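Below: one structure, written as structure tokens.
Removed from the display is one protein chain of the complex; every other protein chain stays in position.
The letters A and B name the chains in turn, as written, and every chain counts its residues from 1.
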Amino acid sequence: MKSTPYLLSLPALLLFGAIVIIPLVMTVLLSFHDWGQYKGIEPVFTLKNWREVFTDSYFLEMFWRTFRIAFFVTLFAALLGAPEAYILNRMKSPWRGLFLLVILGPLLISVVARTLGWALLFGGNSGLINKALVSMGVISAPLPFMFTETGVIVALTHVLMPYMVLAVWAALQRLDPQVENAAVALGASPFTVVRRIVLPQVMPGILSGAIIVFALAASAFATPAIIGGRRLKVASTLAYDEFLNTLNWPLGAAVAVLLLVALVAIVVGASRLVERRYAQVFG
Amino acid sequence: MSFLSLEGLSKRFGTHTAVDGLTLSVEKGEFVSLLGPSGCGKTTTLQMIAGFVEPSGGAIRLEGRDLLAVKPAKRGLGIVFQSYALFPHMTVVENVAFGLEMQGVAAAERTRRVGETLELVGLGAFTGRYPRQMSGGQQQRVALARALVIRPQILLLDEPLSNLDAKLREEMQIELRQIQRTVGTTTILVTHDQAEAMALSDRVVVMNHGRAEQIGPPHEAYERPATPFVANFLGRTNLVNGTTVRPEKIWFATSGLAGKVRTRIFQGNHWLYQVETAGGLVTVIRQNTGEAMPGEGEAVHLAWAAT
Partner (left out) sequence: MSKNGPVALVYHTLFVIFMLAPILVVCFVAFTPEGYLSFPTDRWSLRWFYAIGRYPEFISAFWRSLWLGALSSAIAVAFSVPAALAIGRHRFRGRDAMTALFMSPLMIPHVVLGIAFLRFFTELGLGGTFVGLVLAHIVVVLPFALRLTLASAVGLDRSIEHAAISLGASDRTVLRRITLPLVLPGLISGSALAFINSFDEVTMTVFIAAPGTETLPVRMFLYIQDNIDPLVTSVSAVVIAVTVLALIALDRAYGLERLLVGRSADGR
């Protein structure tokens, strides 16, 4: 029957129509409403919030910071995570499963708890990392981690790392191990095998992992809120402040909608590029 | 009146015609194969008989009544699928008993018939196993038992042996033939393997582009192919001086068509030759009788009986 799939998905469609699409549309509309300290939200049409978001250098700087952090997190996750996935993939049976659990497991542990761990490690000047670095003589004075971009990047890289390892791991699983052996038989060194044989084949995995990590880093909330504090705002913590502290909902909505649009554009654009680039080889 | 008849059966998918006016009568107890390359419409035909695909035109009658008016679940046909389609979450016994359960057969009777059928296919000792614990050949037997236990009016086999290795396939062919003889169920086999079709069937239906090119006993179709397609599909052929000759019907003689052996391949029970002649390359198959045969590069003469 032609109508069967529609009937089957009708409940979920209705649910999403009612509590995803309508609220999102309402949020977009909210960003065009006016707000005043004493009058509250006024349902009129105004571009005031959007003008403010686009012209005020405060917002520009904040968005720039958000995407800069996301970029470095993505870069470090790829540089550190891809080799680890490769090493994991070469391990023998019991170790492989164990370490996969150890590295992917944190994904399911509360992000608040994980970030708290970094807050303890950074912990002002007396944090564990600074103590260790000073005692090893790497640095003479404690480095500031709390309330800095560096701290946020380190903690976010840790929080999002499993996604990267997972994506590269999945790509490695599709690799035919015989191909590596073939390259070795033809006289390739281990380094050449990685560079010429393995890397090109897992590149789609690294890139799709990068897209996920970037999107999640740019929209991360709990980690920048705890490590960055009130001094170091990113898009999501700023929107949170507008909503729950300043109570300027329309302005917060404009920030949130802009974040959503920018992210969707970047993610969809990047996915298209990756697909087009690799469709011929891996279609 | 024939037992099962397909009358002008057609199936179109959009602009593509998968089955094009197929007419076929099957007698009770007969073993008929639908044979052809992939995309020839044989599987679609089987699926229309089973009821999983609705015909665009034509009729299917079983003992005179309209089968298309009967729901797939009520047709009472036994089907063995290419993937076996065993229920992975049920044991062998549960798999085989499923159809009887659907028919409301009492538990005691069910146990008896399941046991009987498993004995028939040689799986009496495997009752408690799950499909994934069995080899391909054993799974194949379970699928066969599951289809046979409901005593179907017709047994439909969809490429049942294609997932088995060559040796096992041959064994299963023999066994399948014996089982079919024992129970006497009218059987329709879909296959792309001409050797399998010829080994098993009373009649073959050679299909191409949705049409039946020839319907007849295997021997007849092989010896007197109705079309070049049938001739080619059922075995190797040579086109020499305008006549079609099977390679095994050509022998080396002292006179006849002159040629030179280009390659010679030993295949155990026979030799396969490619001979260069003025009329083109000719394939020759000679039984291995242990005698000395012409070697590569040797000049030979080819002869064959006029047909």
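To be clear about the criterion, a residue touches a chain if its C-beta (ideal position, glycine included) is under 8 Å from a C-beta of that chain, and two chains touch if they have at least 3 such contacts.
Just so it is clear, the model here is predicted, and its values are computed rather than measured.
The chain not shown here is touched by just one of B:Gly64, B:Pro88 or B:Gly268, and that residue is B:Pro88.
Residue A:Ala119 is the one among A:Ala119, A:Ala210 or A:Leu232 that touches the chain not shown. The hidden chain makes contact, of the residues A:Phe147, A:Tyr240 or A:Tyr278, with A:Tyr240.
Only one of A:Val53, A:Val73, A:Leu166 or A:Leu232 touches the absent chain when the whole complex is considered: A:Leu166. Checked against the full complex, the one of A:Ala12, A:Val138 or A:Ala185 touching the unshown chain is A:Ala12. Residues of subunit B that touch the chain left out of view are 50-52, 72-79, 81-83, 85-89, 98-99, 102-103, 146-147, 150.
Residue positions on subunit A in contact with the hidden chain: 2, 4-6, 8-9, 11-13, 15-16, 19-20, 22-24, 26-27, 30, 80, 83-84, 87-88, 90-92, 97, 99-121, 123, 128, 155, 158, 161, 166, 169-170, 173, 177, 190, 208, 215, 218-222, 225-226, 235-236, 239-240, 243-244, 249, 252-253, 256-257, 259-260, 263-264, 267, in rising order.
Here, only the chains that are shown with their structure count from here on.
We define each chain's centre as the mean of its Cα atoms; on that basis subunit A and subunit B are separated by 56 Å.
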